[in-house]
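Below are the structure tokens for one structure; questions will follow.
Note that this complex is displayed minus one protein chain, with the remaining chains in position.
On to chain A.
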Amino acid sequence: MNKICPNFDEALAGIEDGMAVMIGGFGGAGAPIELIHALVERYKKTGSPGRLTVINNNAGNGAIGIAAMIYAGMVAKMVCSFPRSSDPKAFTDAYLAGEIELELVPQGTLAERIRAGGAGIPAFYTPSSYGTQVADGKPIAEFDGKHYVQERWLKADVALIKAEVADRKGNLTYRKAARNFSPLMATAAKTTIVQAGRIVEPGEIDPEQVITPGIFVNRIVEIPDPKQEEALLREGAK
């Protein structure tokens, strides 16, 4: 078993028009910038993959990462909790022009929908959003005297995530708060593609320290010294 891919072309193979793509990260922490930019480059060269549904907590910042995908015109729909950032122009302009669809999901509901998708749970009830516009049209049920909103699982064709360390079997660790949605997304996509800052031999990651077990990972590409989205933005990246 060897999940390591030698290059982006192999790592990103099979991502097609209209697919749902989960992208790890919360703001800049955990954003797999190199994988995203390789996909944007592919779209600019070949016109594919377009009309993507992108699932992330946010909707891009500045002109890099998910914002670069939006500017390139490859995103049809965003599923997120907070489509604002220090520079949200890419999403805001596209949204107000009616060029991009938004499914707004409370952050905890987004996390749990992804967890449910990866765990084979088609729906669940949450107190979040009860009595608000966000619950419009969703089934409501009462449990022990309180009202809850039914939410459905969320799955994707592909997840793009950033890990700190990986081994060829797909075991992953993350760096600090860059973990956020990535362990959940790894479980909820048909194909989970990882960029890892370092690849080590199996056994070198202490089994007690593995955060994402390898069964959830399909492909790994090594990106030593990866860029950090927030740091790039602060350096004035365009």
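Definition applied: a contact is a pair of C-beta atoms (placed from the backbone, for glycine too) under 8 Å apart; a residue touches a chain by one contact, two chains touch by 3 or more; residues count from 1.
Keep in mind that, in the parts below, contacts and distances are computed from a predicted model.
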| item | value |
| --- | --- |
| Name under which UniProt lists the unshown chain, selected from "Multidrug ABC transporter ATP-binding protein", "Phenylalanine--tRNA ligase alpha subunit", "3-oxoacid CoA-transferase subunit B" or "TctB protein" | "3-oxoacid CoA-transferase subunit B" |
| Residue among A:88, A:170 or A:214 that touches the chain left out of view | A:88 |
| Residue, one of A:115, A:155 or A:169, that touches the chain absent here | A:115 |
| For chain A, residues in touch with the removed chain | 26-30, 57, 81-86, 88, 91-92, 95-96, 102, 104, 106-112, 114-115, 126-134, 174-184, 211, 228-231, 234 |
